[in-house]
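This is the structure I want to talk about, given as structure tokens.
For this depiction, one protein chain was excluded, whereas all remaining protein chains were kept in their positions.
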Amino acid sequence: MNLTPPRPSGPRPNVPVILDGEEVMAFDGESILDLARRLGTPIPTLCYLDGLSVHGGCRLCVVEVNGDSRLPLACATPVTSEMEIRTDTSSLRDHRRRVVELLFAEGNHVCASCVSSGACELQDLAADSNVDHIHYALEFPRIDVDASHPKYVLDRERCVLCTRCVRVCDEVEGAHVWDIAQRGNRSTLVAELGKPWGEASSCTWCGKCVLVCPTGALSFKGRSTGEMRHDPDIVAFLASARDEGEWIDREEPSP
Amino acid sequence: MAGPIDLDHVTSLEREARSRYSHRALVCSSTACLSAGASGVRATLESDLEASDRSGDVQVVASGCPGLCSRGPLVRVESRGREPTLYEHVDETAASTIAQQHLIEDQDRAEVSVIEPSLPFYAKQVKVVLRNAGLIDPDRLEDYVAAGGYRALSTALRTMTPAQVIDEVDASGLRGRGGAGYPTARKWRLLHDAVADPGQPKYVIANGDEGDPGAYMDRTIMDSDPHRVLEGLSLAAYATGASKGYLYVRAEYPLAIERLERAIRSAKRAKLLGRNVLGSDFALDVEIRVGAGAFVCGEETALMASIEGRRGLPELRPPYPTERGLWQQPTMINNVETLANIPAIIGDGAAAFAAIGTPESRGTKVFALAGSLENTGLIEVPMGISLREIVFDMGGGIPDGRTFKAAQTGGPSGGCIPERFLDSPVDYEHLQELGSMMGSGGLVVMDDSVSMPEVARFYMEFCRDESCGKCAPCRVGTVKMFDFLDRICRGDGRPRDLWHLESLCKTVRATSLCGLGQSAPNPVFSTLDHFREEYVELLREESLAAPAPDGVVDRGSLPTWGDDA
Partner (left out) sequence: MTDTTDAGRSTGASPVPDRPRLRMATAWLGGCSGCHMSFLDLDEWLFDLADRADIVFGPLADIKEFPADVDLTLVEGAVTNTDNLELAQAIRANTRVVVSFGDCAVTGNITALRNGMGAPDAMLQRVYVEHPDLAGVLPTEVVPELLPTAQPLHELITVDVYLPGCPPSAQRIRTALIALLDAMAAGEPLPRQWRAPEDLTFGN
């Protein structure tokens, strides 16, 4: 298992690195991704999550490094002295865009009917990588929703197999409810070796998996109309506004 | 328990025993001949001899594979004072004839079809790895010892330091036979220099998870000469300071597993494995781990995960296995064929080995010849031999009046080599230049009736089915590349599909996590390089596009976002 690269050590960054043409200083042992984020250079990620082990499956954080014919992962590659890193070349953009499109093609990412629309990392990735349509034939998989858990729902058609839930459950909660079963394009998220989630006795109902899911695959039950807000005070406001002729901006309740 | 085996004593006993027989009949009992009926052949020989008064005079042996599988079952008869005879297509009737005429009546040859030693299939071979294959009983340690086996290990343990063993391997120029051609000694040195955690062993692993379609080199090495693999593994362990070894063999090779198990048992009994090997301080414990049928487990990190009992998924490198491998300890993985070369290198000396082959690619390579050829089977050839010699001399050319079109090497990670490169030498560098690779040694010859896009589709289907699913580009990319290829092969492909196929190939190659995904597009690239016109012929008109009326929209050029990836 690959653990997160060691936290930066030492009081100040002392490793000279060239990031997108600029000379910058990195901490010893810092990953390219940590460095870029510290300096405000965006590198897209999907499976990576601060605090979890590095998975390296989404491949979106690939960067170019001088002298390396392959494309190292920013999340898994520690900086070395004099490293010359490019995070945003046209070929990297092409690769990332294609990978995002592949993820869209694989599942049923129907934003219009998804609880996470507007709060979805895949949706953001599509916007950031200029995906305005999917060049690859969509798979339209049909996988039943697992709504057996009293608090949460799993819709595997929206799963991008980033394994954040698997890792957070294992590494942080210590319950290890989740795993990936099958292989290749048949890979699927399963609770307790294939039980309905509601019957998985190891689940502690902590909800961490739902909180870290980048898409709408894992969601809280009853929130699919998240935009729904009751505002019964509006009547009193309207009455007084009409009487007094004052239509002052009124703060709406937060969702 | 007795002391360690006395190799010379066993050898002389074995020679003496053999000298009592006037004939030794070796019935190939490797996978191909067994499925062609070799068991019945052997039973017929035995029962016919039993019925005669000569049974004490003839030794019938279930041997390993002599190579020319397409003419099996093969029976080799060694008769005292004569050149050996290799009978082909031996069914039970022919077996009776051989028993009667050759073995019982002692005629020079039975009236059964024979393969002459001058046949180029054999005459052009140079046997290092396969030198015992077909000549010994793989189930008998004594056969291996009598053929010179375990001498290299004995010599190394008595007279060489581990560093000297590595130097010898280095001097031989041996490179990994699993496909990539990484210098073996360099890998060994990394493990030699690596330090395990206190109380933990270092590991050596023989990779027998041969999975390329049509390839069976490692299977044959394992089921025809299992002790050679064990000796190679022992030498690797000794040279690198490893004390635990694994043989990772795919479950689809039950015969190899059975013979390796038997070999391990007899080697342990003879103190060739375990503690104090051959009376020295060297200790090596060896276990077999059976793969569960996933191609990706041939990849080193996935293989180790599988041995540990986890899902066979590749992991990010670094750390490399020699830094942190099996159970976080330094580990080295060598292909079975690589290891099978070691006893010869240590036994005969690096110079003898390095004299074979080309300066960059020393030694021999075992190929599984398959496809449209007169002779198919297993061959071991010196590196640098031309493809033409393999195909037309050894393979006997293309049957049925057809002509050669391409040779596929490297399996799903490799590529197709067209006719105009037939004279290229077969070695790591040249194959790579041609857009293919050495690979583990599958060599499939295709005639002019074969559609190259369909070949690419075949290999892509394989990769799609074998993708582990961990990384997105391989998991979904192989599905989509297959879809494009399938559409093109069905005649529904449009020019844009070809464009998308190529751009997707580039992305999958550049961004996949492990070698499976990175090399999955190779068959597409190589068939496009050499046979692009076949793809173009299959494309139909871009019917989706109304002709671009006035250049407002450049529909002729295919979609956007750069052509540079």
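Read from first to last, the chains carry the letters A and B; within each, the first residue is number 1.
We take it that a residue touches a chain if its C-beta (ideal position, glycine included) is under 8 Å from a C-beta of that chain, and two chains touch if they have at least 3 such contacts.
The model shown is predicted, which means the values in this text are computed figures rather than measured ones.
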- Note on the structure: Residues of subunit A touching the missing chain are 104, 108-114, 117-118, 120, 123, 126-127, 130, 132-134, 137-138, 140-142, 157
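The rule is short, and it goes like this: only the chains that are shown with their structure count from here on.
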- Distance from subunit B to subunit A - Cα centre to Cα centre, in angstrom: 42
- Item | subunit B residues touching subunit A - in the complex, by the definition given at the top | 294, 296, 311, 315-316, 464-473, 475-480, 483, 500, 503-504, 506-507, 510-513, 559, 561-562, 564-565
- Query: Which of the residues in subunit A end up touching subunit B in this complex?
  - Reply: 1-2, 54-59, 62, 70-71, 73, 76, 90-91, 93-95, 97-99, 102-103, 105-106, 130, 135-137, 139, 160-161, 180, 182-187
